[in-house]
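The complex is shown incomplete by one protein chain, all other protein chains being positioned as in the whole.
Order of writing sets the labels: A, B and C. Residues in every chain begin at 1.
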Amino acid sequence: MTVKCDLELKPQDVTSPRWKEECGVAGVWAPGRSVVDLCYLGLFALQHRGQESAGLAVTDGLHIDMERGMGLMREAFRHRLPSLKGHAAIGHVRYSTCGASLFNNIQPIFAYFSGGFICLAHNGSLTNAPSLRRRLEKDGCVFQTGTDTEAILNLIARDGAQTTEEKIAASLQQIEGAYSLTIMTGDRLIGVRDPYGFRPLCLGSLPGGGYVLASESCALDAAGAEFIRDVAPGEMLIIDRDGLHSRIIGARPRLARCVFEYIYFARPDSVLDGLSVWQARYRLGQQLAREFTGAADMVTPVPDTGITAALGFAAESGLPYVEGLIKNRYVGRTFILPDQAERQSTVEMKLNPIRANLKDKRVVLVDDSLVRGTTSASLISLIRRAGAGEVHFCISSPPITHPCYYGIDTAVRKELIASHKTVDEIRRIISADGLQYLSRPGLMGAVGDPEEKLMCGACFSGEYPTSVKDVENKECK
Amino acid sequence: MTVKCDLELKPQDVTSPRWKEECGVAGVWAPGRSVVDLCYLGLFALQHRGQESAGLAVTDGLHIDMERGMGLMREAFRHRLPSLKGHAAIGHVRYSTCGASLFNNIQPIFAYFSGGFICLAHNGSLTNAPSLRRRLEKDGCVFQTGTDTEAILNLIARDGAQTTEEKIAASLQQIEGAYSLTIMTGDRLIGVRDPYGFRPLCLGSLPGGGYVLASESCALDAAGAEFIRDVAPGEMLIIDRDGLHSRIIGARPRLARCVFEYIYFARPDSVLDGLSVWQARYRLGQQLAREFTGAADMVTPVPDTGITAALGFAAESGLPYVEGLIKNRYVGRTFILPDQAERQSTVEMKLNPIRANLKDKRVVLVDDSLVRGTTSASLISLIRRAGAGEVHFCISSPPITHPCYYGIDTAVRKELIASHKTVDEIRRIISADGLQYLSRPGLMGAVGDPEEKLMCGACFSGEYPTSVKDVENKECK
Amino acid sequence: MTVKCDLELKPQDVTSPRWKEECGVAGVWAPGRSVVDLCYLGLFALQHRGQESAGLAVTDGLHIDMERGMGLMREAFRHRLPSLKGHAAIGHVRYSTCGASLFNNIQPIFAYFSGGFICLAHNGSLTNAPSLRRRLEKDGCVFQTGTDTEAILNLIARDGAQTTEEKIAASLQQIEGAYSLTIMTGDRLIGVRDPYGFRPLCLGSLPGGGYVLASESCALDAAGAEFIRDVAPGEMLIIDRDGLHSRIIGARPRLARCVFEYIYFARPDSVLDGLSVWQARYRLGQQLAREFTGAADMVTPVPDTGITAALGFAAESGLPYVEGLIKNRYVGRTFILPDQAERQSTVEMKLNPIRANLKDKRVVLVDDSLVRGTTSASLISLIRRAGAGEVHFCISSPPITHPCYYGIDTAVRKELIASHKTVDEIRRIISADGLQYLSRPGLMGAVGDPEEKLMCGACFSGEYPTSVKDVENKECK
Partner (left out) sequence: MTVKCDLELKPQDVTSPRWKEECGVAGVWAPGRSVVDLCYLGLFALQHRGQESAGLAVTDGLHIDMERGMGLMREAFRHRLPSLKGHAAIGHVRYSTCGASLFNNIQPIFAYFSGGFICLAHNGSLTNAPSLRRRLEKDGCVFQTGTDTEAILNLIARDGAQTTEEKIAASLQQIEGAYSLTIMTGDRLIGVRDPYGFRPLCLGSLPGGGYVLASESCALDAAGAEFIRDVAPGEMLIIDRDGLHSRIIGARPRLARCVFEYIYFARPDSVLDGLSVWQARYRLGQQLAREFTGAADMVTPVPDTGITAALGFAAESGLPYVEGLIKNRYVGRTFILPDQAERQSTVEMKLNPIRANLKDKRVVLVDDSLVRGTTSASLISLIRRAGAGEVHFCISSPPITHPCYYGIDTAVRKELIASHKTVDEIRRIISADGLQYLSRPGLMGAVGDPEEKLMCGACFSGEYPTSVKDVENKECK
């Protein structure tokens, strides 16, 4: 069932990322301080993780003030930031996934219940959401949004445990899949990371006292917090007046940290679970160079996503790193394209070749991934028309053959070009002279998980670490 | 607990009505037609019943499309109207009452539940809302808004009956107080009026087939529907593919239709429960003239609310009806007053006297009611400074001594000037030469209920037709 | 040549007045005070004279700050009011007339010239604007807007006189037609009224010292100023540090004050050239009753424009005054009509009949004027469908047969129904049982100018007090 609601329609986004990461979350706890600003700064550093809506909630223990809106943070908070001087806050940036961008879907999600109030921000996707929701509806629950996050709220409210903390702990037993959560009640800030560790979450400390939780370490830097450690997979970390304490939730069958955080999602200045994203990405480029079998004169990235891997490729291969495409920095989300101009490819609005650098060259063009192939074809055509002799398209990840059910809105399977085409077929479709994917062992070696015991690479293999029966054939409802 | 959320702050409303009627509701059912436009037109005729937010939901049985926003309808639907071509729709305009203008409080309220989806618009106020909510929270319900309407949704979802219709009927047994509802499900449009009949609700038929439900008959006119009848107090009126059928809900201890609908709230071109609002209001003026004991040269209204009663007063008394105050039609809700100009009374921004008409005259100034007395004092001063010899302030209703718990946001009791001051004290406070209220028997006789068996006049008497223990001392939370 | 520029397009105005008065002007001079607020309040009382754009300019003698924008004042000054603390200010509200609503056309118009700066607001229309403009262009002037007001600026800047005051006086010799001006320079506020006195302009004094100039006396009330006198036709009134002094400009062939100011344009609470607008309008209704030859049961106005005349009609005829049509106060300029709803007549969006008051009655329906006849036909049909037995349409002005060239944007002649149809033909076109215009002697008698020596009634007679050759056949360019 389609639900459209409250949505201010936006013009087509010409810079839409090929992948849609669902969310970034943040939380700040600092008794004696007003923390809206710190939460804002932290969240702002996570803007790359979600650009369709944003929200911030703050409490002083007694009152709660919340502001949520569509669009980038600067749009969502155009009218006001929460003005309450409170010592605890959580925030969220998101892409909508299934269902339309219902205004009500914007997080943090908030409710009154018998235990007071609760506010929750969620990065990830529950693989048992449909059956959970059916069960809750059967028990008389109403759902006012389309998010699976609302199910978590209802589980907590219905749990028979004595305290809110116990209710939360008990509810987490019933949800499956990917979830990094920040939760705020009247007297606690709680961070949770699912037992597989699909999505990142880390903890930092503030100079004057207090803590920050965030999806990536770059948000700690932005909030002026010092990195303490990653929240452990399967950990529920409670911050209250007495300080930090943690509980272990659920068994840990294996770890399954998303490898695409390193390939594409996370910011290069973040360190996730001990590994620098920049360095991981550079090594992917180095490894790609080792695997590359063609001959070329220069290496050039697709800006901005291919830059770090291209630097690694150039260093390893000895080929010169040259800028070949210049990005128009003003092509934004809210860019209004005149109707008549839609003939013009949006790729050409965004990127312009430097002819002098490409003329008659055999070019290695480096990008991080290849999903549908349409953008790649436009890119290669652009470079070829600028005079390049040959174009070798090099991808710093393996072919994506399966959809993700852990919080990434990939295409459905049939839209994944590598799910039904061979590498050579793809090469011909995108009209490249060469097409080089990074091998799966090459990838896993570069990120330090050669046996694939720590990372999830299900999108390359179809070997999902959890059951996905409940969501496998879901259509957007 | 204060909750602020999503609220675009508005400058102070200089034309805020002295009373805040909570809501107007509408609903349209017309298989084979697209009804958003009809629902919009009907709702638009009810704009006087609520100016803080508006919402419209439409369904084609399978999909639902909703748009809700803050402000007047022209602001709330600035970006879009629901675009779905559907055969059923409901709409709502409201004032916020207790709690802040949470964006989520805007109605219609919507939810998925085990029976599909349900959409609900509510005019009135439940007198057992606090205990209902406590009970539901205890049973594990979460509340995402501050409205009592959300409790109705939860009751319906939790009811064990087989069909949605039965669930609704059973839930209505558990709510008390004032409620006129329009409810939309995938296959039904339902209108409900509480057994006391506090708030109006009427039914009309569309020329090409189909039905319209609305708070007032003027909305039927606007939607091009012909008036059939009022929904009976205690009636649940179901409209589906088979046509109309009705069920009786609850016992009917007595009727208690709000007499203030005739005095002030409803539009003069509406007919409520068989009585023309214009004629009722004119008769109030006639009766007021009969009760008036002073001597005067002319009658003039406070525009616009006192006009009809002033005409009745003039006709009965034989005094000439003369315009004495001219209203600036451009003083609107969103009027931006320059800071410096706030010294200037807002009454003077809005109204300007016609000196030539008032000079040396003994003026009867007619208004519909007197709540706090502050505006009245400004008005009288304005007329006096324009040269009037005497000002006799005549009110076409009795002194208001008690708050309303049935959907009107009156002041709390201590702010009601007549709750603790005598008529003569009030006269002196507002500096009138004379102050004449309409007597309670005079009022009730004029609206055809001399024994007070059909109407609710609790705000004049404190004799509430239902228990109000649950809400009596509520503070805005 | 069409010029469109900077115009935020607005949805069709469903409450567009039948006449478009071009402008209202205001000016405040009060050394030692900050006058933006007073100018704002005064201008706000003139909002009925122009709703398409508004502007305010303020100076402290050294600096100037200006804000202008499209729409009502609340829209035009949405972002800011001029913030300069200055002792002199002028303001303007306008309808656009010929040419599109060029942003640059919004007044006050501003320029630097050899004498410093000058700021000018204009109500009226120059009958020699086309030839003036051609001459100035030939002399090398550029015109950045489409207004005739820009020509006045250029005349002033090019004049050879020593002082700015002399330059202005000399320039006024060269312009013809209708003009009431407020002019602000670094050290003067100047008010000018053309020798014919087409448009009103009056002077008031502020309690603490200082002066206010305004199109109507209601603006003096709003600004807290006391009325001193009307600016005389042909007077140039200079206000500076030394106080008031006045100069006479041009010969005074005859007076030609616009009689339509009394019939329709001005606010009823204004007094223009010694005559109360309300009383004039009431007398028009009385005279209309005397001329009325039909038989009827009641009198009802077209709200709001027909109310005062209807009261006069009722008083004179002895027929009861009854409200028959209720206006939806929320139909505003920026009303967004859903596309589908355009089938619905806008008259019916705006007005709803009170059936009980009209049923089987012979109704006298009073309005101020009849221009094209289309709205009138809708009104009469609405009343007839509400059950009226007969509808006698009574107009408190004579038939309009000729366009106005003095600042009113009437239709072109062929659109004026009375220019080519007899009264009886019009009656049949609008389907009225009777149609009664006020006679021209009746009108002129009622406003105290039985010999038509003081007022302009060219729109009824075609006897233009000035040459109109230059503008007679102008097409909007």
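Heads up, the rule we're going with is that a contact is a pair of C-beta atoms (placed from the backbone, for glycine too) under 8 Å apart; a residue touches a chain by one contact, two chains touch by 3 or more.
Computed from a predicted model, the values in this text were never measured in an experiment.
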Among shown chains, those touching the left-out chain: A, C
Contacting the left-out chain in the complete assembly, out of C:His63, C:His245, C:Lys359 or C:Arg385: C:His63
Residue among A:Leu126, A:Leu203 or A:Ala222 touching the omitted chain: A:Ala222
Listed residues A:Thr308, A:Thr375, A:Gln436 or A:Thr466, member touching the removed chain: A:Thr308
Positions on subunit C where the hidden chain makes contact: 1-9, 62-69, 79-80, 82-84, 103-104, 109-114, 117, 137-138, 140-144, 153-154, 157-159
Contact set of subunit A toward the excluded chain (per top definition): 34, 36-37, 40-41, 44-45, 47-48, 51, 72-74, 77-78, 81, 218, 221-222, 224, 267-269, 271, 276, 278-279, 304, 307-308, 311, 315, 320-323, 326, 328-330, 332, 334-336, 338-341, 344, 348-349, 352-357
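The criterion applied here is as follows: only the chains that are shown with their structure count from here on.
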Chain contact topology (line, ring, star, complete or other): line
Most distant chain from subunit C, judged by the mean position of its C-alpha atoms: A
Geometric centre distance via CA averages, subunit B-subunit A, whole Å: 48
Centre-of-Cα separation between subunit C and subunit A, whole angstrom: 60
Inter-chain centre distance, subunit B versus subunit C - centres from mean C-alpha coordinates, in Å: 37
Residues of subunit A whose C-beta touches two or more other chains: none
